[in-house]
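What you see is the complex with one protein chain gone and the rest in place.
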Amino acid sequence: MSAHGPAAEEVRTTALRTGTRALDWLHRNHVQGTFADGATAELAEPDSVYKPLAELSLAASLVMRDAAFPAAQRDTAGELLDFAWDQLRGGDLLYERQLRFPAMTDPLETYVHFHRAGYRHERLQELLAHLASLTSYREYEHVPNRRMAVANATRVVGDADPTDWPARTAATWLGSTPEPWTMDWMTAYHVTHTVFHLTDWGAQPHALPPHLRDYLATWLPVWTDVWAEIEEWDLVAELVIVDACMPQPAFEPDAWRRLAAAQHDDGLLPRDGRTGGDGDSRRFEDHYHTAVVATVAASLVLSRLGA
Amino acid sequence: MSNAALGADYAQAVERLAGRVLGALRGTQVPLPAVSDADRPADTTALAAVRVMGPDLFAPALFRRQPLPQPDRDTLDTALRVFPPRPGDSVEARWRDRTTAALLARGASGAHPASPYAGGEPYAGEDSERAALAEAAGIAGIAGIVEDAEDTELTWQERSQRMARLAPLALPEVDGPYQQRACLHVRALSRGATRSLMRRDHPTAARLVRWLALAQSRGASPALDVPTVLDHLRLWGAPSTRTALDLAIARRLLAATEGGPR
Partner (left out) sequence: MSVQTTPALSPVRAGVAERAALTALVDEPEAPFSDAPVYSPQGTGVLLLLALLSPKTPKESRPS
């Protein structure tokens, strides 16, 4: 049934297993990411609950969108979205936060995942449409791949998107196709996010311009190998997502084998080889991000491989 | 002497010899021959260094299109008798020995551009070159020249690992299956070089970049900008003399390209 070879079939099996377990781990542990009573738009510590909620929602919304996991996992994703939406008071928290801090992008970048899954907050939409129309909002000085995040989220929620995508892409590190050996850890994340937003998380692989496709096809295997060797699992999972965003993914089994081997029996996928042991180093807040990216990676890979 | 001390002795001898070859390559005061008079007749340690360097000993002579001086040829002969090729040798070791044997067999008349392994144009010394190859092959217990059947199946990591060990084959005026593979597989080698650079394994990166330089000098297009990588290795590499030699040979190979730098 598959147009892909045996290596891709191994990837399918491993991705399904690893992704399912990661998603289930997220679900079992998600209540740790609950707002204390009376959380307001000011959010004294956005990293502790708000961001995990947003990232959970990202993973869950893509599981729904791609519909490549079995029904049980789609139900799990639905529950996570309901939980997160409830925590955000049906979107009111996002609306209040955007009113309070018009220059911030996280309300839009969070709302987009719910919008993708069918949730709506009318007043927030109206506010976002107005902001999207402002030159200022588009030109606030964010890092280049943040601007692409905003541009992609804008078009996904249905607002007019006057973004000059080629120009925005050219402004990123990836867009210049630089010397590949000079990549460092942070730049790797900039590259992965550039690809995520350019392709709307793999929904539009052909949005990648040919010169970037060629560049990534050549160097992605090297970067993946280098970071897998030093057990940077979070980054490896993001690089796997990048491969799945390409028009012709390589679907190399090795990265998935290593991720699967690093995953614990309870589904915890440690962010790197130095953590994830007992006690304190198994905290949700430290490792939920890796579960998120592993879930997204599996969802997209399964979707691209086909039924 | 303990094995560790022996290994350290040999490694130091290799560094010293690499320094003489590098000096000869750069045309500084250290003249050819590469093995100094003070080291002749060479003891086991010096001969081990000669065997480790292998084809690299010919680098200054090849770039100058001159024959290897007779004293060095004699030392190589002796080294091959003290440390003969053997059936259990790795593929890479066997190919280095083949190349050394072929270069030795070219004789005192100088370098020849034709492949020492294929039919090619007849040139003076071809018979003796074939005889040398046969002898080297026979010594190693191989019947004829054996191609690696599995070569086409190599991953870029495996190919890079092999080619790094075969870096002494990346020389001007030398051609053969591995030189041809270097040109054919520039993308794999570019990946390998990038991986080694990111791992900060600069000696391996230098060996792979030497192959990329050779490939570029023969018309192939590496996926990396070789001069930029050479600069990187010069600035970050803190190279051993052996690695400095690899880099110097890489630069000279590039310079041999039409319109190349320097």
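Worth pointing out:
For clarity, chains are labelled A and B in written order, and residue numbers in each chain start from 1.
We adopt the following convention: contacts are C-beta pairs under 8 Å (C-beta built on N, C-alpha and C of every residue); 3 or more make two chains touch, one makes a residue touch a chain.
Since this is a predicted model, take the numbers as computed values, not measurements.
Annotation: of B:165, B:187, B:218 or B:234, B:165 touches the absent chain (contact as defined above). Of the candidate positions B:96, B:181, B:210 or B:232, contact with the unshown chain belongs to B:96.
Only one residue from A:66, A:200 or A:232 touches the chain missing from this view: A:232. Screening A:15, A:43, A:117 or A:131 for touch with the missing chain picks out A:43. Interface residues of subunit A with the unshown chain, by the touch rule above, are 42-44, 46-47, 51-52, 54-55, 58, 101, 104-106, 109-110, 143, 145-146, 149, 184-186, 189, 193, 226-227, 229-230, 232, 234, 271, 285, 289, 292. Residue positions on subunit B in contact with the hidden chain: 1, 3, 6-7, 9-11, 14, 41, 44, 47-48, 51-52, 54, 73-74, 77-78, 80-84, 86, 89-90, 92-93, 96, 101, 104-105, 131-132, 135-136, 161, 164-165, 196, 198-201, 203-204, in rising order.
Heads up, the rule we're going with is that only the chains that are shown with their structure count from here on.
Of all residues in subunit A, only 179-181, 183, 218-219, 221-223, 225-226, 229 touch subunit B in the complex they form. Taken in their complex, subunit B has these residues touching subunit A: 156-157, 187, 190-191, 193-195, 197-199, 223-225, 228-229, 232.
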